[in-house]
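Every protein chain of the complex appears in place save one, which is left out.
For subunit A:
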Amino acid sequence: MSIDVETARRVAKLARIQVDESDLAALAGELSGILTFMEQLNEVDVTGVEPMTSVTPMRLKRRADVVTDGNIQEAVLKNAPESREGFFVVPKVVE
């Protein structure tokens, strides 16, 4: 599978990582190389095999649906790059 510049641009956009136009060709080349390596997987007969979803055969635990913590607004906001009046601040989202 070869990745062209257009696909590389789309993947970078989906991943929300800014990539300079001049770097897209090199990125496309790197991604193509890795995907070619992965194509070995096509040699394996996976007929009738279920995709692995759980590493160890265990049932996920359940617990009562109750609040177990809270009232830690200050701690939650402590590491925010920008906060105001108890909220995270981001650039304007709606025009």
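To be clear about the criterion, a contact is a pair of C-beta atoms (placed from the backbone, for glycine too) under 8 Å apart; a residue touches a chain by one contact, two chains touch by 3 or more; residues count from 1.
Just so it is clear, contacts and distances are computed from a predicted model.
Selecting from "Glutamyl-tRNA(Gln) amidotransferase subunit A", "NADH-quinone oxidoreductase subunit L", "Hydrogenase" or "Tryptophan synthase alpha chain", the unshown chain of this assembly corresponds to "Glutamyl-tRNA(Gln) amidotransferase subunit A" (UniProt protein name). Seen across the whole complex, the unshown chain contacts subunit A at 3, 7-8, 11-12, 14-19, 27, 30-31, 33-35, 37-44, 46, 49-53, 55-56, 58, 60-61, 63, 72, 75-76, 78-82, 88, 90-93.
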